[in-house]
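A protein chain is absent from this complex, but the other protein chains hold their places.
Labels run A and B following the written order; every chain starts at residue 1.
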Amino acid sequence: MAEAAAHPVAANDTPLAEGLLLHLDGFDGPLDLLLELARGQKVDLARISILALVDQYLVVIEGARRVRLELAADWLVMAAWLAWLKSRLLLPKGLEPADEAEIAAEVLAARLRDLQAIRAAAVWLGARPQLGIEVFARGAPEAFAETETAGITAELGGLMRAYMAALRRGTRHRSYKPARISLWGVKDALARLAVLVGVLPDWADLARFLPESMTGPLERRAAVASTLIASLEMAKSGLLRLRQEDAFGPILLRRQDFGVDGRTEESDG
Amino acid sequence: MADADHIRLAEALVFASGVPVSDRALTQALPDGADVAAVMAALCAQYAGRGVSLVEAGGGWQFRTAEDLAPRLKRVVKVPRRLPRAAMETLAIVAYHQPVTRAEVEEIRGAALSQATLDALLDANMIIPRGRKETPGRPTLWATTPEFLSHFGLPDLRDLPRREDLLVEPPARGEEEAEGT
Partner (left out) sequence: MADADHIRLAEALVFASGVPVSDRALTQALPDGADVAAVMAALCAQYAGRGVSLVEAGGGWQFRTAEDLAPRLKRVVKVPRRLPRAAMETLAIVAYHQPVTRAEVEEIRGAALSQATLDALLDANMIIPRGRKETPGRPTLWATTPEFLSHFGLPDLRDLPRREDLLVEPPARGEEEAEGT
C-alpha cells in the first residue's frame, strides 16, 4: 500500500532518518502529524488507540532529533505532553491520575476529529468549481447607469489590504537589520529551575519559571519548551514533581517533598 | 407562468452584471407584481444544458460558463493559481466557525497562521474583519465575504455540508496531497 510506504514511522524498526525529516517538514505542526498517524490506524477516528498514537509520535520525534538537534519548540512540547499522557494512561484505571489522563485523551481525540472535519471541508470546497478557475463570469460586463459621483465603494477588506500594502512598501525603504535571536536553552532552564524550585513551597505554574525578558512569541515558545524539558529531566532524577490538571492546561511543578534539597551545585555558584 | 418579457428583462440584467444580482435588485427592475422566483426558474430552465448557465451564488444570480467546459476553457483562458492547502483549511475554519479569531484558527489547525496565508486570503477577498471579540486584548474577529460564496458557487453559508456529513467518508489522502501541491 502506498499509505504504508509513505509512513515508515508505523513500523517497529528505526525509521529512515532522511525520509523522516523530509516528512516532518511536510506537516503543519504536531497536530497535523498526529492526525496523519491516527488515520494510519485505519479505523474510525472515534476509536483510535491513543497509546499507539503516542508511541508513534514519540518514535518520529526521537528519530527527527537524532538527525536534527534543533527541532521547533511546539514539536517538543507536544512530545513532552504525550509522554506525560502515556505515563498516566498506563496507570490502573480508577486512580485519579489515570482518570485525568482518560479525559485528556478524549480531548485530544476530539481535537483530531475537529481537524479531520476541517480538512474534509477544505477538500470539499476545493473540489467545487471555482469562479475564475473552473467557471467564468461575464468577461465584459456592461454598466448601464451613469456613474454616481457622490458615493464611493469601499469595504473594510479593501482598506485592510491597502494598509498592509502601504506598511510593506514603507518598511522596504528601511535598511534591513536582522533581529537578534537569543533562545532560552535547556541548560539555562535547568540552572534557573534549580534555583527557583527550592524557594517555592507549593505547586507553581511552569510559566512562573520562564525568564522575565522574552520579547516575542518565538522566544516564549522556546523558553516554555526548554523549561518543560528541564523539568522533566529534574523529575526523572527525583528533584521535583510535575502535575497537569487537564489537557493543554497549565503544567504545575513543585520540589520533591522529602529528603532531597532542590539546590544543585551549579546553582550555588 | 412567468411573463416572457419579464424573463428577457431579468436575463439582460443578470447577463450585463459583473457580480451576482440579488432578488431585491431584480424585484426593483421588474414591473410591479412580477413573480421573481418564477421568472428565475424559467430562465434557469432555458439555460439548462447550454454553454452558459444561470446559478444562484453569493446572495444573487449570476451567469457562469458550464462546469463541464472547464478543461477546454482552461486551455484558452489564463487562470489564476488555486489557494494552497493551508489557505483552504484556514478558509474552511473561518467559514464554519465565523466569526473567529486568529488564535482560534491556530488552535484548531494546531499550527501558526502564516503571513502568506493571511495575505492570500485577504488578497483573494475571501475573508474580512468583522468586529472584535470582547475578551482581553479584543482580538479581531474574521468572517467570510460574499465573494467567498460567489467564488465557490454557494447560495448561502447554510449550503456548506454539515460536519457529520463531512466525517462520514474520509477522502482518499492520495488525491488530497496531489491537489495540495
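For the reader, a short list of remarks on this structure follows.
In this section, contacts are C-beta pairs under 8 Å (C-beta built on N, C-alpha and C of every residue); 3 or more make two chains touch, one makes a residue touch a chain.
Predicted, not measured: the structure shown is a model, and the values here were computed from it.
Even with one chain removed from view, subunit B keeps its contact list with that chain: residues 7-13, 15-17, 25, 28-29, 50-52, 63, 65-66, 69, 72-73, 75-77, 101-102, 112-115, 118, 129, 131-132, 137-140. As for the chain not pictured, it touches subunit A at residues 136-140, 142-145, 147-149, 151-156, 158-174, 177.
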